[in-house]
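Dropping a structure here in structure tokens format, bear with me for questions.
One protein chain is absent from this view; the other protein chains keep their places.
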Amino acid sequence: MADKIKVAIIGANGYTGLELLRILAGHPQVEVVHASSRQYAGQPVSEVFPAFAGFYDGLVFSGAVQSADMEAEVVFCCLPHGASQEVVPGLVEAGKKVIDLSADFRLRDPAVFKAWYGEHKAQALLSEAVYGLPELYRERIKGSRLVANPGCYPTSVILALAPLAKAGFIEQGSIIADSKSGVSGAGRGASLDTAFVEVADSFKAYKVGGHRHTPEMNQELSLLCKTQMSITFTPHLLPVSRGILSTVYAKLKQHVTDAHRFYTDFYANEQFVRVMPVGRFPDINQVRGSNFCDIGVYVDEVKNRLTVVSVIDNLVKGASGQAVQNMNIVCGLAEDTGLKGVPVFF
Amino acid sequence: MADKIKVAIIGANGYTGLELLRILAGHPQVEVVHASSRQYAGQPVSEVFPAFAGFYDGLVFSGAVQSADMEAEVVFCCLPHGASQEVVPGLVEAGKKVIDLSADFRLRDPAVFKAWYGEHKAQALLSEAVYGLPELYRERIKGSRLVANPGCYPTSVILALAPLAKAGFIEQGSIIADSKSGVSGAGRGASLDTAFVEVADSFKAYKVGGHRHTPEMNQELSLLCKTQMSITFTPHLLPVSRGILSTVYAKLKQHVTDAHRFYTDFYANEQFVRVMPVGRFPDINQVRGSNFCDIGVYVDEVKNRLTVVSVIDNLVKGASGQAVQNMNIVCGLAEDTGLKGVPVFF
Amino acid sequence: MADKIKVAIIGANGYTGLELLRILAGHPQVEVVHASSRQYAGQPVSEVFPAFAGFYDGLVFSGAVQSADMEAEVVFCCLPHGASQEVVPGLVEAGKKVIDLSADFRLRDPAVFKAWYGEHKAQALLSEAVYGLPELYRERIKGSRLVANPGCYPTSVILALAPLAKAGFIEQGSIIADSKSGVSGAGRGASLDTAFVEVADSFKAYKVGGHRHTPEMNQELSLLCKTQMSITFTPHLLPVSRGILSTVYAKLKQHVTDAHRFYTDFYANEQFVRVMPVGRFPDINQVRGSNFCDIGVYVDEVKNRLTVVSVIDNLVKGASGQAVQNMNIVCGLAEDTGLKGVPVFF
Partner (left out) sequence: MADKIKVAIIGANGYTGLELLRILAGHPQVEVVHASSRQYAGQPVSEVFPAFAGFYDGLVFSGAVQSADMEAEVVFCCLPHGASQEVVPGLVEAGKKVIDLSADFRLRDPAVFKAWYGEHKAQALLSEAVYGLPELYRERIKGSRLVANPGCYPTSVILALAPLAKAGFIEQGSIIADSKSGVSGAGRGASLDTAFVEVADSFKAYKVGGHRHTPEMNQELSLLCKTQMSITFTPHLLPVSRGILSTVYAKLKQHVTDAHRFYTDFYANEQFVRVMPVGRFPDINQVRGSNFCDIGVYVDEVKNRLTVVSVIDNLVKGASGQAVQNMNIVCGLAEDTGLKGVPVFF
């Protein structure tokens, strides 16, 4: 055990924290030494969550979030936005490598952050933080002290557009992302909005025109397109626990005869992005429980309109799996360590 | 409108209250004049619940529960147990006909009530209240001022056993009711226990050996069997919104060659109990949204063991539909008024 | 019973046929005298489908589809496309009023029909058939012998755009309809594609760029816009039994300050289209089991981009309910006869 990397999970009782615990239980080079939870402080992890019986048997939820008492080298911060920016600076100063799963360090421009979330309290770190999408920022993640793990919707939308965006084919003002997410994306808590009877057999759009993941997508798509992009984004709530499917539309500036090839080329060396064969489109089932993002591509050559369908497990590639992928990169491990499982596809 | 019966619903924002509103919107002889809800006081019913847009357009949720300001002749009380016994006496005194959907007036013996719920505050009414299972107590319901609407589990279990229980065939100590309920049975509220992600794709037993509906079933089954019965009852939580299926087991005292006939005879004149043909068993789908209780019967003639499967919609025959059935009886209307719809069976 | 309208349902064992039976059981001026089904020929309706026990007790599924032996005045034809065009001409000739639920008579241009479905065998009736969307064609439906009941997706998309399309505000080439349908839309049959385990917890796009409902939408939207429209349409499969939600995007030709008003004005006298208040968007739950189409409207005034969300129950307003609405119009009954129920919204 001496050479295992010691990690801590702050806010371990939410879905992303629990999913980290699930993934890390199978990670051969990691030991979870600290899992904090105000709600369950003092209770053994495997008693509160019997799925963990036989795993983590010595691990007790800690009420304390402080960095000082932690021997962890790597800290996953699973706090809500706002709370995260209060804790992360101390952790970074204490020399921890931090993977932050909140939205607090994803937006580079403090003014944009302020417009959507309010004044940022750790602006110095905003510019230092690396946006943790390995397919775009792998090299920068390697040396980073603070990785801002991407949002679930942005992961699905940015990966869906990156190849043609980077190639310069996307027409400004034309992007529409129609995304559908499972309920775990809303977090773990007592709420009528996510009560079974309210959500089951149901389906709705929400935050039409105003979801906070929009500026994150605009930021990254603008960088890819090398011009300011402002997308139309409509999130919907699916009556499933896990999974995001984004159907992304864009006009192409010109006739592109082999759009699919741009995707297979762009992701040729990526272990976690799988481009479907021409004419096939993915199902959220086929990535469940895994770190894959699967993508299907269609171009209407008459209209020069691109339709891309991407799927991820919002809790894995959309959160905790990607966080482990980032940790692996930061720590110099093989990128897929602990992330090799086949999706639980039914 | 002059001759419509004016009714009030107290606690109208829970699932049983809302289901009453849904059913009564199609009841030709009723006008809902009052619907109380602390949570939504002052808001129009059809704004809070857009399913009601075009119905109840003048109706605003009232915060007040008092009887004095109500012109209603009939009051449906949908408060939680404990709260109901504080309100009902005043309503009865004010001359209202009360259909109480809580557990507060179902147990005849104050000592039993106390053992399961605590001291009863309106014991005088306990003995007056009529147990509102029309198939057993229709005549007494007719003249009643206070009907104690049965619990959902008891409705499914008592109707499953009544024919052979009344005939004296059920062996003492042999009844096991293995019941499975949809999530709406847990009520409408913000709770992690009924959150979509916790419940979807899941199934569990709960309150094993200690559910509060047990004494209600013991009371009625003892009366039917004319001897003290103490059943084993295990409720389970189904990942569906509506529906209860009870699989009820009992030993028969003697060989019964045509158990099925006892059921068809017993329920021959009942509009809302449908006995399935021999060899067929019901599905919760086939009663959804309706006031039916469907029953399938099997006897293992080697073991003299009875297996009965009964299904209801827990919110209709298990709550609000049965409450309307009781109101119809109390008010001298045709018993199926407002309750004639075909189940929404897919 | 003498003055009830006698109706027949051909192909009564599919979801649309069964839904017609469910709705018509509560229709006070109709008697179902004939229900055909090859699969269940000779079996009583209420035995095959125990949800109907107590309803239709004399009705036996007929294997025969011929018109000659039917005393029905109105015939609902629920056959698959292709099969319908073979049966409908004989029915019309025999003087029946026909409501056809297939795609066979929806497209006015035989060339378009041929491109998507193959040569039409009853072209003379193609031009006579009235497209059965009452909100657009009520007057023509009144005198019609043959109503082509709209597709489920087209109903949701056309109603979502009609007000601004008719007002001339929709930019050519800009319409994207991202639609999500429950599984009953795929019909009732043994198929691995719609097997529970394959569909549950899942979500996918299908027939990207090539769904047969596209020409139907293009036809009607072109007529509304008075110019040729060619929409981008992506259907998706929701893991629910009933419901369609369409998120429809379009560019507006000019700045429109009060888009919402166009909707409330356009649908002011429509009983079955409910425009949600500004800022609110519908959930498929809130129309389940009902004939409503609920619509939410949003305009991004910076981009002049319209986002409309519409929901229907695909089996009711998207099929059998609309068919009954059309029958009511054809027969001179109040349009909402038999269609007055509150949605079963949980």
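Each chain carries a letter (A, B and C) given by its place in the written order, and its residues are counted from 1.
Keep in mind that, in the parts below, a residue touches a chain if its C-beta (ideal position, glycine included) is under 8 Å from a C-beta of that chain, and two chains touch if they have at least 3 such contacts.
On a predicted model such as this, the values are computed, not experimentally measured, just so you know.
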Out of C:7, C:45 or C:199, which touches the unshown chain?
C:199
Among B:29, B:43 or B:232, single out the residue that touches the unshown chain.
B:232
On chain A, residues whose C-beta touches the chain left out of the figure:
15, 18, 21-22, 25-26, 47, 49-55, 184, 200-201, 241-242, 271, 274, 276-277, 280, 282-283, 285-290, 292, 294, 340-346
Against the chain that's been left off, what residues of chain C make contact? List them.
15, 183-184, 188-192, 194-201, 239-241
Those residues of chain B which, in the complete complex, touch the missing chain
173, 176, 178, 180, 197-198, 201-206, 208-209, 230, 232, 234, 236, 238-243, 245, 247, 249, 281-285, 288, 296, 298, 300, 302-303, 305, 307, 309, 311, 346
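The rule is short, and it goes like this: only the chains that are shown with their structure count from here on.
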Quick check on this structure: which chain has its C-alpha centroid closest to the centroid of all protein C-alpha atoms?
C
Distance from the mean Cα position of chain C to that of chain A, given in whole angstrom
39
Roughly how many whole angstrom separate the Cα centroids of chain A and chain B?
45
Give me the residue numbers in chain B that touch at least two other chains, ranges are fine.
15, 184, 200-201, 241
